[in-house]
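Every protein chain of the complex appears in place save one, which is left out.
The first chain written gets the first letter, and so on, giving A, B, C, D and E; residue counts start at 1 in each chain.
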Amino acid sequence: MTPALLAVHDLAVARGGLRAVEGLSFTLDRGQALILRGPNGIGKTTLLRTIAGLQPPVAGRIDMPEDCVAYAAHADGIKTTLTVAENLGFWAQVFGGGGVDDALAAMDLRALADRAAGTLSAGQKRRLGLARLLVTGRPLWILDEPTVSLDQASVALFAAAIRAHLASGGAAVMATHIDLSLSEARHLDLTRFRAVPGKPSIPAGFNEAFA
Amino acid sequence: MTPALLAVHDLAVARGGLRAVEGLSFTLDRGQALILRGPNGIGKTTLLRTIAGLQPPVAGRIDMPEDCVAYAAHADGIKTTLTVAENLGFWAQVFGGGGVDDALAAMDLRALADRAAGTLSAGQKRRLGLARLLVTGRPLWILDEPTVSLDQASVALFAAAIRAHLASGGAAVMATHIDLSLSEARHLDLTRFRAVPGKPSIPAGFNEAFA
Amino acid sequence: MIELGKYAVTVWMAYGVSAILLVGLIWHTVAANARARRELKKQEDHG
Amino acid sequence: MSIWEYANPVKFMRVSGAMLPWTVAAAVLCCVAGVVWGFLTPLDYKQGATVKILFLHVPAAMMAINIWVMMLVASLIWLIRRHHVSALAAKAAAPVGAVMTLIALATGAIWGQPMWGSWWEWDPRLTSFLILFLFYVGYIALWSAVEDPDSAADLTGVLCLVGSVFALLSRYAVLFWNQGLHQGASLSVAPGERMSAIYRYPLYLSMLGFFLLFLALLLIRTRTEIRKRRLAALIAREMRT
Amino acid sequence: MIALLKRDLVLATRAGGGFGLAVAFFLILCSLVPFGVGPQSATLRPVAPGILWVGALLSCLLSLDRIFALDHEDGSLDLLATAPIPLEGVVAIKALAHWLTTAVPLIIAAPLFGVLLQLPAAAMPMLVASLAIGTPALSVLGAFGAAVTVGLRRGGLLLSLLVLPLYIPTLIFGTEAIRRSAEGGQAGVALMLLAGISAAVLALVPFAAAAALRINLR
Partner (left out) sequence: MIALLKRDLVLATRAGGGFGLAVAFFLILCSLVPFGVGPQSATLRPVAPGILWVGALLSCLLSLDRIFALDHEDGSLDLLATAPIPLEGVVAIKALAHWLTTAVPLIIAAPLFGVLLQLPAAAMPMLVASLAIGTPALSVLGAFGAAVTVGLRRGGLLLSLLVLPLYIPTLIFGTEAIRRSAEGGQAGVALMLLAGISAAVLALVPFAAAAALRINLR
């Protein structure tokens, strides 16, 4: 049996020097998707950034193979003066992957390939941001509100891309407020893991050390 | 009978020197809401900016009383170093309105009133951006994807605010991809009005003049 | 009175400027401390 | 009990609260005594009454340098051991150091007027103090510009590290650039070039006074910072619930 | 309008607002020049008026992009354009706020930097006077440049290119006034011309800036 791609043990993450979510454990195998839910401000973004390795966890452990995450947030890292194809090509080179053409096709961006990215509409930009995931070749996708600004047709494209990724042995963790009709995904509501204020033994930052 | 708050006659709007939408006419009375729909890139944002007076129409007419629109887009005009209350207070003063407290209450921001706006989560920021509409005192709201990043509870707050606004004689035009469950709103699909490429008599800009 | 000779102005100026700077620093330190103590007390009494 | 225990804010408040009255009393005593004694010293045969400036100028100059070193040590402790109070102490020390630098610069400038005939000369000693002042200003500005306290502590710590190296480098660069007019160090251990005892002892006393003054100010300012942090932390926690 | 001025001043004094940084930059510049030029007062003295004005000008320049760019990025400018304030008023207020937060501290600190550069004491009043009269024009012209470049991401360098040529007359008359009074001569004419430029700029340029803003918002 293959080990889980991502295993989270008793994790606590903090934002602004205060714990947001704590006591969180889950595992994610290849081929699985996990959807994080919870009200505004509970700490979904913070949790995703921690898993992506952009900030250290306050407590607990995150086990996963090295170099396996691809992160996508609101800001898509799109350079407005480069064309759509150049933008994708750059990330493909950085991650040593390829498949720019396939990614363009998957996100229905072929017709826009030679447009400067700055002249795209909000939804078109978002599609470009998601296409980037396809060229990274990374197995674990970390997605923060991926379908913002997308119309129904594009949401369907996105769901198809996720399914293909899962089918090829990938996995995905995403935060979203709307229904993605990804029936195979597990849901995890963070409300249960909201950090309770108190004096912890290891402060998460200044705000906990002095509270 | 009161005249319509907003009357649009045979409007054409352009983006990047090319028409996006043309031949559009509609009227909006007080107490009505209009939801614009259409696939990504059809020209919803462009149309809303034109109605708000931020860019001139290419053809057609927009009739409405002076100083009656309040515009809200993705960028909410929030100053990260001011507190939530200071941000709202500023806009209230600029628009000569008041009601900062009511606006805070309506968007469930009371508890966050003294927080620096930069430390809000994505959804909390969005709520602040919407609260700004309430303090403008303007009758016509122009909203571009207002519910992005909002959780279900906040979407309900937003719908309640819209209903109250309509009930008090206001009106709203908004673009969105998701269902707001505002049953009283009219829907307008822009797909029918997509501009057909061709040589128009009055070019919308350099791109059309030389096409 | 101590005899300062022709450099009286210079010496007094040096002492004066230093005194102003030091008093300013001390005043700021003490005032900020008092304000912080007051505000913290208010907060702690409330909650 | 190890010394690290004092890094706990509650412990620090208790210990510093007990120390504070004694430190303040000693600082006032030594400062006043040193400066008054210095003021009563006889005139120098060459420099006239201006030697009396020595008892402000030299202690301030020494503290200006030593406070930066103290900030460097505190920053290192924060970066390595993550003791929050240590970072706040570095933050609290910076304005004191900046003012000490200003006093050294101001008294020096005033002294230079009769001695060298101008308020300001680009002498290496003076110039490196000006540079030190710039480093203080940059450090303070960075603390106030970064909102998140954890990031601010980390970033200023790194800046202090890099800044120390470059402050030292600038000192040598400036020496290469201009030879200068300023006095050499006459408090050095080498006998013969020592200044006479009438000036030396009051100087020692006012140096001690300035050090104690710094210590007292540091304690008070660190306590202020702790209170401010605690207030912010309580508000932040209240928000979150 | 008052609300806007008040907000801009508050923003400038809050964390990261940049209040006082212009003075700090000016200080650094005035101390860098001797490092480059050499420490002898014989070389420093003749160039001091010029360096001081060029330094004031550059410090002013560096904070120009803040005038509109921040408000453009976070969407405030769109909202202000639909607010019941004329855009010309917005420009004027923002230029005023820039002047208050950047130029005024600079004017106050200038004599100190004059000392560093060995400017003769006789020229100090003229240094302050010429800066006080000339800097309003710098802020307004800067607001114009900022309005023209507001849509561009990080257009700071382009902004400098556009604005610096516009600053040249102010610079020439400003330094001329200081130089003449440093040499014990009459500086009245230069000062009058400086005042004339400032008055004309204050009266006319806000309209051009508002027009540029409207185009950039489209």
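Descriptive notes on the structure:
Here is the rule we go by: contacts are C-beta pairs under 8 Å (C-beta built on N, C-alpha and C of every residue); 3 or more make two chains touch, one makes a residue touch a chain.
Because the structure is a prediction, the values reported are computed rather than measured.
Only one residue from E:164, E:193 or E:208 touches the chain missing from this view: E:164.
As for the chain not pictured, it touches chain E at residues 16, 18, 21-22, 24-25, 28-29, 32-33, 35-38, 43, 46-47, 49-51, 53-54, 57-58, 62-63, 65-66, 69-70, 73, 152-158, 160-161, 164-165, 168, 171-172, 175, 179. The omitted chain makes contact with chain A at the following residues, 52-56, 67, 69-71, 73-82, 86, 90-91, 93-96, 132.
Counting over the whole complex, chain D has residues 131, 134-135, 137-138, 141-142, 145-146, 150-151, 154-155, 158-159, 161-163, 166-167, 169-170, 172-174, 176-177 touching the chain that is not drawn.
Following the convention adopted for this analysis, only the chains that are shown with their structure count from here on.
The chains that touch both chain A and chain B are D. Farthest chain from chain E, judged by C-alpha centroids: A.
Geometrically, the chain at the heart of the complex, using CA-atom means, is E.
A count of C-beta contacts for the chain pairs B-E and B-D puts B-E on top. Put simply, the C-alpha centre of chain B and that of chain C have 54 angstrom between them. Centroids of chain C and chain D (each the mean of its C-alpha atoms) stand 15 Å apart. As a whole-number value, the distance joining the C-alpha centres of chain D and chain E reads 34 Å. Chain contacts: chain E has residues 15-16 touching two or more partner chains.
Within chain B, contacts with two or more other chains are made by residues 74, 81, 119. Every pair of chains in contact is given here: A-B, A-D, B-D, B-E, C-D, D-E.
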